[in-house]
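Every protein chain but one is kept in place in this view of the complex.
Order of writing sets the chain letters: A, B and C. Residues in each chain are counted from 1.
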Amino acid sequence: MISFASDYIAGAHPEIIKRLTETNLESLPGYGTDEYCDSAKEKIKKAVGVEGAEVEFLVGGTQTNAVIISTMLHDYEGVIAAKTGHISVHEAGAIEYSGHEVLELPQKDGKLQAKDIESYLEVFYADDSYEHMTQPGMVYISHPTEYGTLYSKAELTDISEVCKKYNIPLFLDGARLGYGLMSRSTDVTLHDIAKLCDVFYIGGTKVGALCGEAVVFTKGNKPKHFLTSIKRRGALLAKGRLLGIQFDTLFTDNLYFNISEHAIEMAEKLKEIIASHNIKFFIDSPTNQQFVILEDGQLEKLQKEVVYSFWEKYDETHTVIRLATSWSTTIEDLNAIDKALEACL
Amino acid sequence: MISFASDYIAGAHPEIIKRLTETNLESLPGYGTDEYCDSAKEKIKKAVGVEGAEVEFLVGGTQTNAVIISTMLHDYEGVIAAKTGHISVHEAGAIEYSGHEVLELPQKDGKLQAKDIESYLEVFYADDSYEHMTQPGMVYISHPTEYGTLYSKAELTDISEVCKKYNIPLFLDGARLGYGLMSRSTDVTLHDIAKLCDVFYIGGTKVGALCGEAVVFTKGNKPKHFLTSIKRRGALLAKGRLLGIQFDTLFTDNLYFNISEHAIEMAEKLKEIIASHNIKFFIDSPTNQQFVILEDGQLEKLQKEVVYSFWEKYDETHTVIRLATSWSTTIEDLNAIDKALEACL
Amino acid sequence: MISFASDYIAGAHPEIIKRLTETNLESLPGYGTDEYCDSAKEKIKKAVGVEGAEVEFLVGGTQTNAVIISTMLHDYEGVIAAKTGHISVHEAGAIEYSGHEVLELPQKDGKLQAKDIESYLEVFYADDSYEHMTQPGMVYISHPTEYGTLYSKAELTDISEVCKKYNIPLFLDGARLGYGLMSRSTDVTLHDIAKLCDVFYIGGTKVGALCGEAVVFTKGNKPKHFLTSIKRRGALLAKGRLLGIQFDTLFTDNLYFNISEHAIEMAEKLKEIIASHNIKFFIDSPTNQQFVILEDGQLEKLQKEVVYSFWEKYDETHTVIRLATSWSTTIEDLNAIDKALEACL
Partner (left out) sequence: MISFASDYIAGAHPEIIKRLTETNLESLPGYGTDEYCDSAKEKIKKAVGVEGAEVEFLVGGTQTNAVIISTMLHDYEGVIAAKTGHISVHEAGAIEYSGHEVLELPQKDGKLQAKDIESYLEVFYADDSYEHMTQPGMVYISHPTEYGTLYSKAELTDISEVCKKYNIPLFLDGARLGYGLMSRSTDVTLHDIAKLCDVFYIGGTKVGALCGEAVVFTKGNKPKHFLTSIKRRGALLAKGRLLGIQFDTLFTDNLYFNISEHAIEMAEKLKEIIASHNIKFFIDSPTNQQFVILEDGQLEKLQKEVVYSFWEKYDETHTVIRLATSWSTTIEDLNAIDKALEACL
């Protein structure tokens, strides 16, 4: 049985396992104060191209979203997000758990539009009872989005401008950032993101690590006593080395980018295979997540050979499924799914 | 200057002031344990027609919504509400402050539709990742709605059925309940509400009291240690007599219903006046809140004579405003607004 | 049956009832934007003697403590309080509900000692794992304390110095402030409090109002978007006039101070009565709350004539009770308790 269920079906990239093994018996201080964390931070600062950037490591995506949003927002503020944003739907109310409202705006292909944000803010401040409403205090976008789509540099710049105009930080959820950066149809670089966003994170869990996300504050805006805030949210890892060593490895010799590129190559081949079977795409995704529509009878056959993710019902007799490649996808996997798709149609 | 800005522009109904004055020097125990609270509870139980009903008094509407929702929901649950619901928009994130998500559904004339709720729940439980999402744990409706509209008995019954089917309590926000019950075009009685809802409240602040809302749990479902939960939310009034005496007065000799009826009579006359000037209604409201569309130039004149509430921009040159009657509206007020409208057109 | 159970057994001072009645039908804007709120704020500013003071009204004591503490603290901070402080014991976890820890220090006669605070802070910052602990972000004191005792000017100054040294705001809970200011053995004035504290409140509920506390920010330090924060905590009163009119009355013609003085006079006479019966005081209180120790058999008799508050068990056969005077206590009440005490011994 092969799996295209997600981009976190395998352990860690072998190079990471190797480094964890090599360093295993070294005696290191806890809570992220070890030399590997320091080294990883330096490498990431260099990679993002912002001298004064501040880097912190957290364990997982939902945790990272909740920590960033709840430490950067004021009490009376909420965060603007797409109705399909991860924080809006699939985090079981983690943002609300922290006491903050997610202000949901309409989306197009999983993306927020600068004009929708601006119009929301205009209407908000024109309402003379706005003090009775949650104050918009941040814009959250994911890149790639939950639908595998990407913001263009122009789109990102426009959103960033609106944020600046209203003095609201822009936060980019990069749980799958590598796959976005190495997409063949993006014009957005890591430097662009660091320049246009106030805070973002470089996803490890879905891009080769066992766990771990690297948060980057780009404007000298890391919240005060951030460690205390992380600790009280139960998000401080005692053996911070686990995160430091992984990110140090990922940012050595371009590993993060190389393995992301491999996933994109696999995704492109997967798209060709899907197209060759005349299977309908639900959305046009330039990254590692592909969404296709299959008839329910076909799926019943397919699931005996391939693990995929249920996405949503398309209509009475069809379903949208997600097929994800990753750094661990092989040519053999592709051949196998090719055959399985052939057989189920 | 006359005011139609809201239904809480005056103090309390004179009968309430009279009773507060008469009882003022009586020595009474605190925190709602006095005889007036007891008496008011008994009268309300009788009025709602449910033997085992449990009644509790709170100070204001947003507070009441937050207390009810956060004490009745489990940690992992959210509350379904219309996108235009008071808790969705105008409570500054009070529900999120308590850690819970408002699950917003589309509305029609400010109302939720039973079929939308049902379809939401069906899709939710059909999603195999539903454990990663906020569990729907309650349905919130307001009656009258924020647009002055009312559920029919059939609509309310349908929503109640869906709630029963999914074992989710139905909560009715009755901040303006009196005006709904005395509307000329409703077929919903207080007994119906008590039978169809699991919890609801009878609004005092907007219907003749200085402050106060009477919460009614209809199914033996008052949360355990409710007083402690109220206290820790800063919602426990030391001089509970202030609430007890007011509700005791409102539920003596039908005062609550009589003053609500007066407001409806005034609203009906106001509608006639508005129609006589060929002013366009934004929505057809059978209760005390009327929403009309005026040209911005007209409003500039009107606001010199009449205090109204800005509702929203209608288009580039028009605005929706709210005009509310209440128990305190007089024929003189109506004559004055008639003239003022005449003059501004 | 006479009651010395608390200082909130009666309604409001008659002058307040009179003013509420007179203004009852005036049409006023909501949420504290009416002219009476404005006027009351001005009078209070004058009374506290700080030009730039910012005044806001809230409904009750626990609510006020929770709102002030949770809006002034940063996420990672807690509030230092005496182990016997109201927020430590009798608010059902209201501060924790807001996400913050109460850092309890030992007390003497219900009071914090400047040296204990200083030593706590010294030890805290000397601990190299202090980032793993709740950061001390405020000092909370009550004046009078829960035991009726008072800080001297020297004690208050010392605490204020420690707070300044560590850059931590000093918050004074003045739920019974009037009774403290008019005590015969205090050297602390309202001006002193305003100068030495960063925020405090002037209690209304226990000093003549139906409800209401007046918060005073003395250093231009009112939290941003305070109204939104109040609203989301369910603490914003729609008919703010109820608070404005009451405080406007209390701060007209020295009413607040005069009625407090009356309560103190009654308390002094009560102390004489108690002493004349050779009843033992539990603590020496110079304000309106008196704590005495009675044998349980005596109490059984007493409670048929007098309502008092159980305070705590003293030993197997004795109990500490509280007897409180207030603005509403009369000479007749004192005569009655004199007889009742006589009879029970």
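Just so it is clear, a residue touches a chain if its C-beta (ideal position, glycine included) is under 8 Å from a C-beta of that chain, and two chains touch if they have at least 3 such contacts.
Predicted model, so just to flag it, every value in this text is computed and none were measured.
Asker: Have a look at A:Ile80, A:Cys163 or A:Cys211 and name the one touching the chain we're not showing.
Answerer: The missing chain is touched by A:Cys211.
Asker: Taking the entire complex into account, which one of B:His13, B:Arg176 or B:Arg232 touches the absent chain?
Answerer: Checking the options B:His13, B:Arg176 or B:Arg232, the one contacting the hidden chain is B:Arg232.
Asker: Kindly state which of the options A:Val59, A:Ile159 or A:Val292 is in contact with the chain not pictured.
Answerer: A:Val59
Asker: Taking the entire complex into account, which one of B:Ser3, B:Ser70, B:Thr145 or B:Thr205 touches the absent chain?
Answerer: B:Ser70
Asker: What is the set of chain C residues that contact the non-displayed chain in the whole complex?
Answerer: Residues in contact with the chain left out: 76, 78, 89-93, 95-97, 99-102, 104, 123, 126-129, 131-134, 310, 312-313.
Asker: I need the residue numbers on chain A that touch the omitted chain, in ascending order.
Answerer: Residues 1-3, 5-6, 8-12, 14, 17, 20-21, 23-30, 59-67, 91-94, 96-97, 205-206, 210-211, 228-229, 231-239, 241-242, 307, 328 of chain A touch the chain absent from view.
Asker: Could I get the residues of chain B that touch the absent chain, sorted low to high?
Answerer: 70-71, 74-76, 99, 131-135, 224-225, 227-229, 231-232
Keep in mind that, in the parts below, only the chains that are shown with their structure count from here on.
Asker: On a C-alpha centroid basis, what's the spacing between chain A and chain B, in Å?
Answerer: Once rounded, the distance between the two centres reads 41 Å.
Asker: Using mean CA coordinates as chain centres, what's the chain A-chain C distance in Å?
Answerer: The computed centroid separation for chain A versus chain C comes out at 50 Å.
Asker: Do you know which chain B residues sit against two or more other chains?
Answerer: Within chain B, the residues that touch at least two other chains are 91-93, 96-97.
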